[in-house]
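Before any comments, here is the structure.
Shown here: the complex without one of its protein chains, the others still in place.
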Amino acid sequence: MATTTQTWEPTQSPAAAPDNYLTHTRGITSWIFTLDHKRVGIMFLVSVTICLGLGAFFALTIRTELTHPGPTILTDTTAQLVSKLTLSNTQLTPQQMYNRAFTLHGAVMIFLFVIPAIPSALGNFVLPLQLGAKDVAFPRLNLFSYHLFVIGTVFFLLTLMLGGVDTGWTFYAPYSVETSTAVATAVVGAFILGFGSIFTGLNFLVTVHTLRRRGLTWFQMPLMVWSLYATAIIQLLATPVLAITLVLLLVERLFGVGIFDPALGGDPVLFQHFFWFYSHPAVYIMILPAMGIVSEVISVHSHKHIFGYRMIAYSSIAIALLGFLVWGHHMFVSGQSALAGMVFSALTFSVAIPSAIKVFNWVATMYKGSIAFTTPMIYAMIFIFLFGLGGLTGLFLGALATDIHVHDTSFVVAHFHYQMAGGVLIAFICGVHHWWPKMTGKMYNETAGRIVALVILVGFNLTYFPQFIIGSHGMPRRYFDYEGMLDQIPHLTLYQIISTVGGYMFVGGLIAIPIYLLHSLKKGRPAPDNPWGAATMEWQTSSPPPWDNFTKLPAVTDPYDFDHLKYDETTQGYVTTP
Amino acid sequence: MSNFLSLMHSIPAAILADGSFWLPPPDSSTAGAVDRVFYLVLIVCAVFFIAVVATMVGFAVMYRRRPGHKSERTATHNTALEITWTVIPCLIVAYIFYAGFSAYMQMQTAPQNSYEILVKARKWDWFFTYPNGHIDSDLHVPVDEPVKLIMSSDDVIHSLFIPAFRVKMDCVPGRYTYAWFRGIKEGTYDLYCTEYCGDSHYDMQANVVVHKSGEFDAWLDNAANFYKDLPPAEAGEVLFTRRCNQCHSNDGSAKTGPTFKGIFGQEHKMRDGSSVKVDENYLRESILDPQAKVRDGYQPVMPTFKGILSDQEIDFLVAYLKSLQ
Amino acid sequence: MSETSEQNDAVGHDEHPPWLAHHFDTPDQQAASAKLGMWTFLLTEILFFSGLFCAYAVFRRNHPEIFFDGHHFLNTALGATNTAVLLLSSFTMAWGVRCAQLGQRRGLIVTLTATLLCALVFLGIKYTEYKVKWEHHMVPGQGRIEALFGVQPEGEGTVPGEPAPRGFHPDIEYVVEHLREADQEAGVRVIAESVYQAELEQRAQYLGTFFGIYFCLTGLHAIHVICGIIAITWILRRAVRNEFSPQYFAPVDCVGLYWHLVDLIWIYLFPLLYLIH
Partner (left out) sequence: MQHETSHVNDAHHYDDHAAGVHVVPLQVLAGIFVALLALTYVTVAVTSIDLGSFNLWIALGVATVKGALVVLYFMHLRYDSPFNSIVFITAFVFLFLFLGIVIMDSVAYQPAVYELTPTP
């Protein structure tokens, strides 16, 4: 169904100089108003990376501040600087700046980076290709999602200009109702981004249902598609609840409708239920696509059929659905009833199982493969390492007794960075490397990639492992200063220093990535159609793909059967052998 | 399987008595139970993490792509194997849940005869009210006696956290929440606020003092009327350090609020342009109804101390402020 | 390319009309996608409202008396009329879709216009209802809204110089009187007038919870009605330009679905807010 009746540009015959989606039309507007899913994907890719940079800026502010007890860089002098840069004339105190820093860090990273990162950027590019389709079901809606993303981002920048917001990314009422910071713009921003996310999910769901290449059955779909499908389910079911929660928070703040604000007879715990009904499933919106990428990469780069395809596919759906039953595990000490606590704790463990299944399947896939230490493969293994660790620490948090102790300490901070920075961010980078040749038609420098990957692995663990230790010793999160606990927590300062040093190492590595990738655009050698020897459809078209994705109807095969692929010296890529 | 687990579970608490690499010393009656769950999970994690990563690295090395090495076709799935590695984790997590839940139940249900202390959280202070009406900014408890905290908040959500006791509970405005513990070793511990509550969230700390049996009652009525044999100004100073000095200095340095150095007798400009001479009445009013006259150049964030400071205590404070010339 | 050309034969060029997007191969595929997309969108709409229904359920479960008091201030007659009006509009909309399916252009135009009129009537009635509340200052945070229009904040709870207060500050006399009448109808016996008066004032204050939820629910619904009006106008315009045909009427179908959902939500709102026993 990739090929149809009308308008194949004549130039698109393989012989002629390939006209691809990058060169098909020119000019900035041809990008901003493109209906091509590939271009939308690329625009998302660039945007989220920049947002990642923004989030990282705040991350480093936080880390540097915490290097040493007492004000480190967030001092009255920096406060003056900030008040000059922002539209808010009031001079902030150091702790006020810190509170804004971690709130903006969290909000930017969550709403502007992790949630859109994989589905909207890589997913947009890959999904239709992997289905052998020409585009997503609703290209206009797809573009609209991107525009919503931009508008939402603008609102966040506005929030920044207004002096930031200091509620924590969780916007807990009643603090978010009474604080004098720019909650409103941040909330509106998140609301708009939410709709962007909903429309992406809607698009993907429909695409998978109606635009699969003829003959492509459900169980021939690549696991990336399965995970994006599962993600879409969550985006559609959970995000609207976030939307209404934010609306209610806003009217509560502006008019006082008395739903969340105890001063008006509202119920603050109700807000937490609303918020986490979205925000727990949201963590699976983040991780599921990451798992999809890893499933692809592990199999392809070990040149080995994925192990337990169906189990992996089913476990994605299982995670998506079970993920809706556990939100209360964020509220064990919030004053929710012990009964609810018990139920949620029990269910929390049930989501751990499908994740476990995936991990085991990935490892089993490598068995007797032919494993190439390409950059994507290294990142995939790093993912298993970090996600495994982060996920397992989720068990401490899921168990009632232990969560009471570590809740809202840096133990939790470490947990979710292992999941989001170590899991999603790493998988994102993994995917970018894996599909870079397809997206840009260039090969990047492998050695650079490998070295950076190792730097990141080390830097990452230095950054967050210490936070487990100080956390379980009782170091609360969202603390501007820890002078008070020096006598209670052994080597606290040392751990904080290690964490900061690691943080810089990590960022150093990450910054290097855009550099050598961009460099490859100029100097990199042209990418063959199928550099890794993958069997999914996106590798059957040219790199980069033509405007309509396929000049030739891609063959439907078992997406993880590589036996018919042979390495071909001349193109330095893989070719099908009958 | 499960008796192997229960073995893990019954790690002798003794070896952990004075804290460890992972946890602070377990100095409440329930802390031991929590720690056992913690170490149970820790071991499960270690085992699985090492197993997974070791296998992964092992495969990566053994089957690395190299000349002459080919990937072999093996089964693309193996039901028996997959069921095993689904069921085993299920059993394990089921056990972890059970362990966590039973320990939690101990932490939930306070003994009947518990000693009750009212906890009021407020940006960014703790107020502990004892049965005899004394309000203290630190939590003092007798050793080896169950203490029940009846908690609430005046403004936003706060959370009371005592690491050494493994106790944590939110203080939610508009309702009560409860927590209990039994300190088993006298000493002084930290108490933190672990729910983000605004600017000085990081500074919303207090001490927990566990008194030797017998000494607690002595402390209590001494605290209730510590000023018995103090001159008013000094009594005021004690109150000042307890309640005011987070926002007011007595040495002229700037804080959230104006300094008290030489405050008495000054003329002060108010927000509404009027100006006031600082006398006893003004001081008294500022303490009981701070928003009535808000000093120019400051935020109206000072909380009232109505119901927290007795008339006598206010007199002491006034006396102290006067003495700061 | 041989395969391609063979594909081309599979579907002749003539079969790719202008309204069929390039990435679809057949009208059915496009229609099916549109339908599925629309139903999925409706799903998100329902979950969007779920938060409000949840708030409603929680507060009604925990404070039924407030909701009972509150519903006395709503005019059941108007509510019922509005329900009938929306149902009628739903009927004309469904009829419109039918006309579209059968390619009856005039029928489509007439039914759509009828639907639009109903929608406007609905909003009109809603407006009169809101107006009464507004006059008695029964909109939570009304002072804030008035401030937007430069009205000086007044009424109780307002501090001169400060911005208007959040929350519910009705004109007490009116509310108390209304509650009193309601009680009399219900045959409540008053023992001590002074106590009773105080109690009534309390109850008047508590009504904030009810009206907070009432305005959120009906307000959000009204916004959806307005969106519906815009969508229908757009469809009507296209119908006038004769852009639809028995082969291609998906837009009518989808707008229809949306409109029916708006009706569906009201079907629940009416008993939940107006018919409290």
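Some points to look at:
We call the chains A, B and C, going by the order they appear; numbering starts again at 1 in every chain.
Basically, a residue touches a chain if its C-beta (ideal position, glycine included) is under 8 Å from a C-beta of that chain, and two chains touch if they have at least 3 such contacts.
Computed from a prediction, not measured in an experiment: that's the story for all the values here.
The shown chains contacted by the absent chain are A, B, C, with contact judged over the whole complex. Interface note for the absent chain: among A:112, A:216 or A:346, the touching residue is A:216. Only one of the listed residues, A:92, A:264 or A:527, touches the absent chain: A:264.
Residue A:237 is the one among A:43, A:129, A:237 or A:498 that touches the chain not shown.
Seen across the whole complex, the unshown chain contacts chain A at 1, 4, 209-210, 212-218, 237, 241, 256, 262-265, 267, 269-270, 273-274, 277, 324-325, 328, 335-337, 339-340, 343. Contact between chain C and the unshown chain involves residues 7, 10-11, 24-26, 28-29, 31-32, 35-36, 39-40, 42-43, 46-47, 50, 53-54, 57-58, 61-63, 66, 76, 80, 83-84, 87-88, 90-91, 93-95, 97-98, 101-102, 157, 165-169, 202, 205-206, 208-209, 256-257, 260, 263-264, 267-268, 270-272, 275-277. One chain of the complex is left out; on chain B, the residues touching it are 174-178.
Operating definition for what follows: only the chains that are shown with their structure count from here on.
A straight line joining the Cα centres of chain A and chain B is 33 Å long. Each of the following residues of chain A touches two or more other chains: 263, 266-267. Of all residues in chain C, only 1, 3-4, 7-8, 11-13, 15-16, 21-23, 25, 29, 32-33, 36-37, 40-41, 43-45, 47-52, 54-55, 58-59, 139-142, 144-145, 165-168, 206, 208-209, 212-213, 215-216, 220 touch chain A in the complex they form. Note for the complex: chain A touches chain C at residues 1, 3-8, 13, 133-135, 137-139, 141, 198, 202-203, 205-206, 209-211, 236-241, 243-245, 247-248, 251, 253-259, 261, 263-267, 270, 274, 548, 551-553. On the chain A side of its complex with chain B, the touching residues are 93, 95-96, 98-99, 166-168, 172, 174-175, 178-179, 262-263, 266-269, 302-311, 333-335, 338, 341-342, 345-346, 349-350, 352-353, 356-357, 359-361, 363-364, 366-373, 381, 384-385, 388-389, 392-393, 395-396, 398-405, 407-409, 469, 472-474, 476-482, 484-485, 488-490, 560, 562-563.
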